[in-house]
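Heads up: the structure comes next, in structure tokens.
Left out: one protein chain. Kept in place: all the others.
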Amino acid sequence: MNMTLIGTTLAALLTIAVYSFLYKDNPFYKFAEHLVVGVSAGYYLVIYYYNFIDPTVVSPVFRLRIGGDAILLGGVDWWMALIPGLLGLILYARFFPKIGWVSRWALGIYVGGYSGLGIAPVMQARVLDQIRGGALPVHALHTGQGWTNLLLVVGLLGTLTYFFFSLKHKGVLGGLARIGIVFIMVGFGASFGYTVMSRVSLLIGRMNFLLHDWLRIV
Amino acid sequence: MRALLPALSLSVSVLLALFPPAGRAADAPLSEVVRETAAPAAVTGLQARDYLDNNDRGDKIELSWCLSADDGAGALSVLEYRVWRSQAPDEQGELVATLEPGTAAHVDTGVTPGVAYYYRVEAFDGALSSPAATAGPAVGRINLFQTSRLPVLVLSLAFFAMVIWFTRLAARGTNLFVRRIPGLNAVEEAVGRATEMGRPVLYVPGIGEIDDIQTIASLTILSHVAKIAAEYETPLIVPTARSVVMSAAEEVVKEAYAEAGHPDNYNPDNIRYLSDAQFAFAGAVSGIMMRERPAANLYLGAFWAESLLFAETGFETKAIQVAGTANVSQLPFFVTACDYTLLGEELYAASAYLSREPKLLGGLKGSDWMKVITICIIVAGVVLTALGVPQFGRWFFTQ
Amino acid sequence: MRRHVPLALCFIAGVFMAIQYFIPHPSVQAWYERLLAWLQTLLAFAFLIGTVSLVRLHAHKIGHKVAGRGYSWVLFVGLGLMVGFGFKGRAPGSPFDFMFQNVQVPIEGTMFSLLAFYIASAAFRAFRARTLEATLLLLAATIVMLGRVPVGDLLHRSIPAATDWILNVPNMASKRGIMIGVGLGMMATALKIMLGIERAWMGGTD
Partner (left out) sequence: MNRLGKFLQIDRRWIFLAILIAVLAPFIWPMGLPIVITKPVQDLYNAVDAIPPNGEPLFISIDYSPSTVPELDPMALAILRHAFSKDIRVAVLTLDPAGYGLAERALEAVAAEFGKERHKDYVFLGFQPGISAVVLGMGINIRNVFPEDAYGTPLSEVPMMEGIRNYDQIPLLITLSGTAVVEAWVIYAHQPYDAQIGAGVTAVMATDYYPFLDTGQLVGMLGGMRGAAEYETLIDRHDAGVRGMDSQSVIHILIIVLIVVGNIAYFGSRKRAPETAGGDAAA
């Protein structure tokens, strides 16, 4: 038995253990479930450490002292690498009730920074560019494209109206919202179909593994 | 006075960005074109100007020109264009780029900000060069404001002003109108129905963490549901997938029972932590549905793939089901398997409607009126395009 | 110190990161670059908090002899093996990679494929065209499901075309509306966090 075969067999047995949940919840499934939580946590830990924390925090701080060739974050000095490292460590104060509040200092920078970062690009990508894409010429109704554009504009306005909560949905507003919900439901239908395809693909993938990679019948 | 100058130049550049003067290339002074026997025709209309990019460090100058008459057509085929840069008008300078035929623009990167440069562009046919077209001086400037992004700034500020304004109005106690979400009626009917049948109500607040805004919205609605259940003296079962959510749900339900005047009916055993693992949680909740037969199942909060399992088992036990989540990919399953579904933002609207909390109302009303602005801009865009006014499109084309 | 400093830091970091988008000046961009790197480091450390919480949770289960604590041991064995192997080497073919490819990949991949079965059973027993909305949804879903598999092309040539139309017209119009609405919600939340109106991230009440 070579390592590949052992590996594939292990993977196949674990696959079957997970599928046993279809019959009912059982110890094999629970075993696989807990094993994967542990293994993936360990995997992430190692990947985070060796890909990020070691080269950007640990090494620059320790290596430079022996005059080594540290890789610097955006060309900043080594003490600049210390600051984020210290802030990162502060986050762990939360595990010590007495000084837990200190972790909020780092958390404040983190939460605020990421919030601020998103604002303008989100406005650009999700609002402005969608307005640009949505304001289509609808005057050429003698062409197919003209009608398509009209549908796109009406569908967009209808959807926006449906999610408008400051006025009762009556009259024109109610009509637009009704049109909106029709578009929303057809859109959800498309999502539904695609989601089915997605889940089925995963099943096919696992069956391909069992039959093709493990048993080699196909 | 000093502050005036930058402000003035800012507004001029804003105007220029919004309505660029037409035909800039055409009114540029043409370089002298001398046709030699074997050299290709020179390029015309060479322009050099500061490049406004997305991350302006003043180190780029943008060039544009009209192709040589011998590029593609004409007697002599142009093989390449050569671009020279110098710091004096009469110098040849250094070759900064050779470009393929058909190229009529170039961005020269790596210039020093604030230094004046002169450019020469020649068409080359493999043996001879055309007379050079010249342009300059051009200076790469470090800008304090990126004018192409003005629309983003204007709309963001307008939106934020509305959110803050509505939040303050709500905090001062002004009654801000939010229409009642039909889904809330469905929730109340479902609880009533369970009471009639003498069976419990099941409320699943999703599997999100406590800091997920969907979970927070769900706990607001849970408080409302718990009050009704307490009044009707109907048991309320709340399974959770996060221990922190469980403690929060305990507080909410206990308080609601007290407010409804039935603190003794509160049963802590009905607020349960089942499992953090997605499928184990789904399996355990399905078990509750099969064993305890709740007549009303309410799924409100952050749901992922487990939505399908809940909705199916609930449908099988013939419970009335009301669902609501902002995780759009799960909505199709809820819509087809539940009696009523709160779609996306309706979940937040329902919680703002019930709690009347200023921060929720402010965000909701601000977004609402921003949607009105959005609709107006789209309609204006459609009308203006129909009337043949192209400026509109340019305004939004900020890239 | 406990409330005002973090709120102030949150506000300053947020406002700076928001307005740097409009200011291309190098002095601003240099600080932006620096802060971006800090945020990245903070995120890496924040991620590892999750692992610490996981370990504490299961250590608690074992310590308090909770039923099913045997599975917590399974979890620790998995975690310990990965960290131990990872320390020794991570190249393809190493024990670390072996565990990843033959334990993590198959189990995680299989978990979600269970849903194919559940969708089928729900299709039979729960997906009902009881309302106009649900009927529309199911009709569109049927067309799309046929139009995206080769057999749909064979059944009728108009099915793939109808699928494309659904995706590019009604689907796009409604998804664009939802995209705008959700985007505004994201921005409003970001604003409220920066201004300290929304402070769930601070946790606790002190």
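Think of it as A, B and C in the order they're written, each chain with its own count starting at 1.
Methods note: contacts are C-beta pairs under 8 Å (C-beta built on N, C-alpha and C of every residue); 3 or more make two chains touch, one makes a residue touch a chain.
Predicted model only: the values in this text are computed from it and were never measured.
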{"item": "Contact residue for the chain not shown (choose from A:10, A:58 or A:125)", "value": "A:125"}
{"item": "Of A:8, A:103 or A:195, the residue in touch with the unshown chain", "value": "A:195"}
{"item": "Chain B residues touching the omitted chain (full complex)", "value": "54-55, 193, 197, 199, 293, 295, 316-320, 328-329, 399"}
{"item": "On chain A, residues whose C-beta touches the chain left out of the figure", "value": "22-23, 40, 43-44, 47-48, 51-52, 55-56, 71-74, 114, 117-118, 121-122, 124-126, 129-130, 132-133, 187, 190-191, 194-198, 200-208, 211-212, 217-218"}
{"item": "Missing-chain contacts mapped onto chain C", "value": "21, 29, 33, 36-37, 39-41, 43-44, 47, 92, 97, 100-101, 104-109, 111-113, 116-117, 119-121, 123-125, 127-129, 138, 142, 145-146, 148-154, 160, 164, 167-168, 171-172, 175-176, 179"}
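The rule we apply is simple: only the chains that are shown with their structure count from here on.
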{"item": "Averaged-CA centre spacing for the pair chain C and chain B, given as whole angstrom", "value": "17"}
{"item": "Residue list for chain B, restricted to those that touch at least two other chains", "value": "149, 152-153, 156, 159, 279, 328, 332-333, 335-336, 344-345, 371, 374"}
{"item": "Multi-partner residues of chain C (each touching 2 or more other chains)", "value": "21-22, 111-112, 114-115, 119, 133-134, 137-138, 141, 178, 180-182, 184, 187, 189, 191, 201"}
{"item": "Chain C-facing residues of chain B, complex", "value": "53-58, 142-146, 149, 152-153, 156, 159-160, 163-164, 167, 210-211, 213, 216, 276, 278-279, 305, 308-309, 311-312, 315-316, 326, 328, 332-333, 335-337, 339, 344-345, 348, 359, 362-363, 366-367, 370-371, 374"}
{"item": "Of all residues in chain C, those that touch chain A in their complex", "value": "1-2, 5-18, 21-22, 33-35, 37-49, 51-52, 54, 56, 68, 71-72, 74-83, 86-87, 90, 93, 96, 98-117, 119, 133-134, 136-145, 148-149, 166-167, 169-184, 186-187, 189-191, 193-194, 201-202, 204, 206"}
{"item": "Chain C partner contacts - residues on chain A that touch it in the complex", "value": "3, 7-8, 10-12, 14-15, 18-19, 21-22, 30-50, 52-53, 56-57, 73-74, 76, 80, 83-85, 87-89, 91-92, 94-95, 100-101, 104-123, 125-127, 130-131, 133-134, 148, 151-160, 162-163, 180-197, 199-200, 202-203, 205-206, 209"}
